[in-house]
Structure formats: C-alpha cells, structure tokens
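Up next, chain A:
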Amino acid sequence: MRSRIIPIILLTLFVLGTIVFGASCETKEPIVFGGALPLTGWGADGGEYNRRGYMVWEDMVNAAGGILGRPVKVIIYDDKSDPTVTTRLYEKLVTQDKVDFLLSPWTDDMVMAATTVGEKYGKTIVAGGATYPAIWERGYKYVTGLLPNSKDYLGVGIRFFSGLKTVALLNLDLTFTTGFADAAEWNFPREGMTLVLPRQTYTGDTTDLTAPLMKIKAKNPDFIVACTGGAEDATMILRQAKEIGLNPKAWWFTIAPVIPEYIEVLGEDAEYTLGCSEWEPELPDTIEDFSIRAAFNQRHREMFGGEDPVEDAATTFGVGQIMQLAIEKVGELDDEKINEALHELDTSTVFGYYRVDEAGKQKGKVMYVIQVQNGVRETLWPFKAATSVLRFPTPPWDKRD
Partner candidate 1 sequence: MLEANGLRICYGAVPAVHDVTFKVQEGQIVSIIGANGAGKTTLLKAIAGVQRISAGRISFLGEKLDGLPANQIVTKGISHVPEGRHIFSELSVKENLLIGAYTVKDASEVEKKLRSVYKTFPILEERSAQRGGTLSGGEQQMLAIARGLMSGPRLLMLDEPSLGIMPTVVRQIFDIVKKLRSQGTTVLLVEQNVKKGLEIADKAYVLQTGRCVLEGTGDELLRSDMVRKHYLGL
Partner candidate 2 sequence: MIKDVARSLWALGWMGGGAIAAFVVLLLVAPWVVSPYVVSLFMAMFMYIVVCSSWNIISGFTGYVSFGHVVFWGVGAYVTAVLVWKFNYPWPLAVMLGGVGSAFLATIVSYPILKLTGIYFAISMLALAEAIKILTSHFRSVTGGGGGIYLRPMASLNILYLMMGFLALAVVLVCYSITHTKFGRSLLTIREDETAAESLGINITRRKIQALILSGLFPGIAGGIYVMNVCFIDPATAFDISITVNIILMTTFGGIGTIIGPVLGPVAFTALSEFLWASFPFLHRAILGAILIAMVMGMPNGIMPFMVRFAQWVGIREFFSRRREASQ
C-alpha cells in the first residue's frame, strides 16, 4: 500500500511545484520586504518565533493575491543578536538589496539600531518587539510601534492591584527590563502604592538572589513586581522566594509568563503568578476584531509542525499586516505617504488594535492580564475576554498543596 502512495505524493508535488513555478514566473515583480532577526546568539529563541510570523504572513498574503496585485517577498537576515550587525544589515537591505520596505527586528536594542538606519534613508519601520519608550522619544519621524510602550504595559498590571499599598521591585539590568522598571516606578504612586525599598537590580550573570529577596522579605510587601527578561531569571526569583518563604499577596512578572517554557520549567511554583500578555492565541472574537486570527493560527500550525503560534509570531505577522494595510490605503509604494498612513491608521490586526500618536507610540493596543492557574495561562482582564477569575491572595508557599 505504502509503495503506491509515495509515488503519487511525489507526482502531485512535482505537478504542484511546476504549476507554482510556472505561475510565479508569470506574475509581476514582487514587493520586497526585508529585516534582520536574531537567528543565532542569545536572542535566537525569540528571533525564530518572529521569523515564523513573517513567513506565515508572506505565505498568506501571496495566497490571497498579494498587495496591489503584486506578490510579496520577505528577506530575513541573521543579526546574531548584535545591534552592530543589525545596523550593518539594515544598511545592506536599503542600499544593496534595495528592498521596498523594512520589517522590524526583535527587541529594543536591535529596533534602536534599525530605526537609526531607517531614519537616515527615510524608510519607515513599524517596531515589532519593542516597548522601550526612548524609541519614540528621540524625535524620529519614520518609526511607529505595534506594542504598547512600557509605561502602558506595566500600567495595566499595576492598576489591577491598586488596592495594595506596599510594593517591592526587582529589575533585570537590560534595556527593555530597565524600561519596565522605570515605568513601574512611574506607575506606583499613581495607584497609591509605595516602594518599601529601592528597586533591586540584578544582572544576567547573577547566580544567587538570596540577599535581595531576604531584604524584601524583611519589609514584607503586599505586592512584588519583577521586571524579568525571561524564564531564566523568573525561575531563579520564584525558586529562591519559595526557599526563604517570601510571601507577598501577589506576584507580577514581565515577559516571563508568556514564554512557553515558563510553566514547564517552574511547574507548580508558577501557580498564582500574574503577568501581562499582549496576545493570546485563543480568545473570543468579541474583544477585538480578529477576523484573520483563526486563519493565522491554522496556517502557522500547518507550516510549523502543529505548533501553536506564540506572541512573538503574532507580533511580526501584525507588523506585516499593518504595512499591507498602509500600502493598500495609499495605493502606491511611496515611502513618505506610507509613513503618513502608518501614523494615521486606526485599525486592527491579528495582534490587536493599532493606533499611534504623533510620535508613533502605540495607543490602541489592549493588554491582557493573565494568571497561571492549574498549569495554564488564564486571561483575567479585559473582563469581556476573561477565561477565569483572579485567585487572590496568593497563599504562602508552605500552605500550598
């Protein structure tokens, strides 16, 4: 039986291949989009999810007939997680590859580097994986953002607990996490919270957090906000907090809770922790207009071995969609007009609402508050989209079963 199926599949593939090849030969010049992502180095994880988003977008746009009747081509380079390389690559994309449009790189450092090049050549960039406010506060003309900046990102979470009085702040010493911590400090007094001790900053090389956690424990705050960069440092914080019996009423983490391996690595220690999500794969359509979401999820699973898309893939898909909407609105490939359009658009993508202020800073995006409950992420807010209710207060470590 098997012996007959294989030739048939091969034959089908061959025929399909020929048709696609023939068809592609006939179509017009593609519109070229280019960007660089960290495919190697410390950012390789996020970079790969980002790449998938762009790949799915390219595939779906072309399947639907392209933009302005022209197919789309996406070029992705590897920036080795190094902003210097990002600068060089964006120079290359603009001047050597002569791409029509630039796509966003991943994370603040790289976005900073890329937008510097974009600004120089008048090439607009919709920043994908970036939240650091400084990106939009430099007076650049050719940058808009998809993600809310860190003040808004943190604000949602902190507002959620505005009844709590005392708070402690942990901060990983990186660009974007420092941005979060700054935003948190800006938000605390606005919600009537006081910091019980100065923010505790640790670095990526820190191997032992006992000392800062003991200091926090001595002040016994109601609420702990940890501006973590990923599963790695969040794991260290939670495990060591458990060890010394640090029991606030609520734990709030940035980034980590939406990273797929967070729950896997921490297991039941991740229970009750809260975080902010920019995107969830399965949400009722009522909250935002997600007509394309199901198709995106479906295509992503088909292309990448059945894996559900994660936030970082939805971000880049959203970047593509925004570019497409702006180009279609303008109707021609004019950088100036498209940049204007990007600043004026008020729309919705797979990723969520998109509306920016004059500086290009995102204003429309709705954030979700999530909590880990029984080993899964549940959405708590906005209430319309809630899948569960808040579990509060967090029980002490020794009272958990």
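One rule holds for everything that comes next: contacts are C-beta pairs under 8 Å (C-beta built on N, C-alpha and C of every residue); 3 or more make two chains touch, one makes a residue touch a chain; residues count from 1.
How were these candidates chosen? In short, all candidates are chains of the complex that A comes from, given by their letters.
Everything numeric here is computed off the predicted structure, so don't read it as measured data.
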In-complex contact partner of chain A, selected from candidates 1 or 2: 2
Touch list for chain A against partner candidate 2, complex: 39-40, 77-78, 80, 82-84, 87-89, 91-92, 94-96, 109, 112-113, 116, 119-120, 132, 134, 138-139, 172-175, 177-179, 182, 201, 203-204
